[in-house]
Each structure stands twice: as C-alpha cells, then as structure tokens.
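Here the complex is missing one protein chain, while the rest keep their positions.
Let's look at chain A:
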C-alpha cells in the first residue's frame, strides 16, 4: 500500500507488525488512546536497601525469561558499558528471543552481532543502529524486523503499550542504595537521564547499574527511588572519555562557515526572528556554527532567545552565560562544558524525552520551537530527508529527534553540503524516508538555499535580503552535474527494518540490499 510519502509498504509487513501506513504528520491529532497499565510490586516493608552484587541474581529476581523485552538508554554514547554487561549475563544464562528496546545503539554495542546470529536477540527497537549492528541488520541477520523510531516515537510506543518493557536497565553516574539516580556526581557523568524517564515509569522491573554509590538521599534525583527495584554496583558503567568530549574546536572549514552564515542570514530575515524566539540546533559543524553566526545577528538587533532546546554543547551554553538565551531545555549533553553548565547554571534545565518530543502527550517542547536546524544524509526534490541509511544502502544513522523537531518547529531548516564525498545529498528520491517533506521548510546548502513551495511567505522573506535562492530541482541538477547521476540500488524483497513515523505508522521499509561485486569483473 502506498503511503503519504509515496513509499510502497508491503501488505505482509502491515500484517506482521499490525501497523498502518503513514497518512500525514497530523493524521493522529485528537486520537484517543489508553495509556498502558504497568504491573508493579508493593514494597511495604523494604529493608532500606535495594543493593545487589550479582547481575545474574538480579536477572533471576526480575523474572528474566525467553522472549522478554529489555530496555537501555544511550546517554553514554560510544562509551556505554551498561548494555553489553547486561547482554553478556543474559547470553551466559542462555535466554533466547530477546527484544531490545534501546533509545539508540552504536559502536559500543558491536558485540551484539553474535547474539543476533545465535538467536539470543531476535528483535530490536531503536532510534538508530550504527556500527556493526547496522551492518548486520542490513544483511538480514536479525530474525525479526527491526523498528527504527524517533525519540518522541519511542515514548509514544511505550506509553500506548505498543512496546511493553519487562526489565529496564538504567546506568546512573551516581545512585544511592535506595535507587535515587543522578546523571552527575560520579565518574561517568552524562548530564541528563532524559531517555530513561519513560522506561522507569513503564517497565515492570527497573534495575539501576552504577559505579558510584553515594549516601541516601541522592537528591535532586533524575530517576526516583519510587520506580527502582534493584541497584547493582558495578566496576564501570561507561568510558568517561567517550561519553562527553572536551569542547569541540570552533568550526574553521570555510564551506561550513559559509553555509552557517547564509543560514543565520535567512533566519534573521524571517518573521519569527524577534524577541523571545525559540531555537534548536544540532551539534554538527555547520549546525553549531549557525548558533554562533546567529548570536551576532542577535547582538546586532538586540534580540534575545526565549529558550534553546535539544542536545547541548558549549556554543549554546555560552549564549546562556552571556544572557542572550533565557533558558536551556536539555535532552542530552555532548561535551563536558555543557554538563558543567547544567550543574552550575540555574536556567539550564534537563527535560525528559516525553517533555521534549512525545507526539501523543498533551504538550511537548518541539511544538514550541520557532526554528530547528538539522543535518541530513540525503534530501530529495520532495524535501523528504533520510537520516538513517547510507546512499549505499546500509543502516548507519539514527532518527533521533529529527522527525519530532521537524514536525513541531514553525521553521525547519536542514543544513547540508550539496555533495558529501562523491555522494549527492540532494537527489530525485532519498534511499529511505525518515522525515516527511511536508515538515521540512528550507534546505541550506553551499550552492544555494531551497525553500519548500508550501511556504511562499518564507520565500518572500528570503528574497527581501538577496539570499542565493534556488529551486530544489536546480540544486539536484548541480549535484548530479558534479557527481554524475547515481545508479538506483537494487533490493531483495526481504524487509529488514521499518522506519516508524512519530505516530507509530510506517513511513518506509528497509529492504535487504542485493549484493554487488565488481571485484574481478572482466571485459574484453
């Protein structure tokens, strides 16, 4: 069945997943649903301690079983040591058919691949699958169909009961013996525990792993003792060097700076750029440079930002310190300065992923955004974006908050070089649709800016300041002239993953790529 972004979703996939096809980003507005009921156990007596020493013992106490769903969060990014510790124990105990529901998976979980192959893990639900897991799923090594969903979509899936978590595992940089977790105060600080909030609320069992036990009460807690069953002291939960890096060096790449400058120029030309405007940007070079270029415009015109949201890095914190931003709503920290700023600045707030992006809750921050600046792997002439799949047909990225912020923000700007390596970013069709073009307003490239024809008022605003405006087709033509038109990839029928829209419907499917081998190809 063809969906609203023109992708053919096989009936067999609809039958297997029980899902519907994507019918537009507002299709589920006013949809009535019941929140999932959660099984819980009263702990009237309690001994004042939930401390445990042995992971396998904890798994037995949590009624670990074949076919269970367990959850992880990715605040420790490529430094995560929690997921693999738990999975090794599960593997040793011989459990099979496990569903992993993670906020994201990266290189830190490369060792999961043999567990996909031997049937320990048969289902994966995640924002993205980077590294070797992405390769393995692309090759069809996962028994079930992987579900890739946005951060907001994950909250929705848990809250509606579509995904039921049996055991949630939360890595806590500091924790007391009764389960009060903080994202700071230890050796592996990650700043916020935003993604885990929904797991703690809806999982049947909640297990905290920490490498830093502190005296009760570890307040103010990011995850409360009221939701925690067991606390396990382990040697390490993460590699601090890979969790949060030092501040990134300022962008010096002329191409990225040029894009950032024209992006800031465009923002300043729109009617939304006024006192109290709201803003989110990614941490990619051009996106974070946009924040710096924009701050010059703000000083010039004496305009301050109402709030800055999303993943934080030093440039946004500097704006807060300078008083150019009233507050920061933080969902993840990418460098040490932003963690320090979160601790020290009273207007730097951490928010849960539900508050940030849940499409079905009664109010999420993304809906209050004026601007969001996003990157992309590919974008097409329909303004659809692909942030999960390489042009060569391998899963390698994550949806993250991309579709959530794009749907919520009044002005969604995608900033990307027209050509990345030899690969044209702007093309006829994206390999996989993750973010529908109806939610993408502007694409800023180093060869010009394209504005979605749905937004004529933005086009007028841009024309007033003489920005290099081009049609999206013109940008595609320039890209193809530089790179050559890419060949269309060939896929088998087997579906290895679905791209889930925020509302739970199917945006696109990922099929197994047909192998191509040009090694030892001979011609007379």
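As a working rule, a residue touches a chain if its C-beta (ideal position, glycine included) is under 8 Å from a C-beta of that chain, and two chains touch if they have at least 3 such contacts; residues count from 1.
FYI, contacts and distances are computed from a predicted model.
> The hidden chain: which UniProt name fits, "Hemin import ATP-binding protein HmuV", "ABC transmembrane type-1 domain-containing protein", "Citrate lyase subunit gamma (Acyl carrier protein)" or "ABC-type cobalt transport system, permease component CbiQ"?
"Citrate lyase subunit gamma (Acyl carrier protein)"
> Given that one chain is not shown, which residue among A:18, A:346 or A:421 touches it?
Considering the complete complex, A:421 is the one touching the chain left out.
> Could I get the residues of chain A that touch the absent chain, sorted low to high?
Touching the missing chain: residues 391-393, 421-423, 482-484, 486-487, 489, 513, 516, 518-524.
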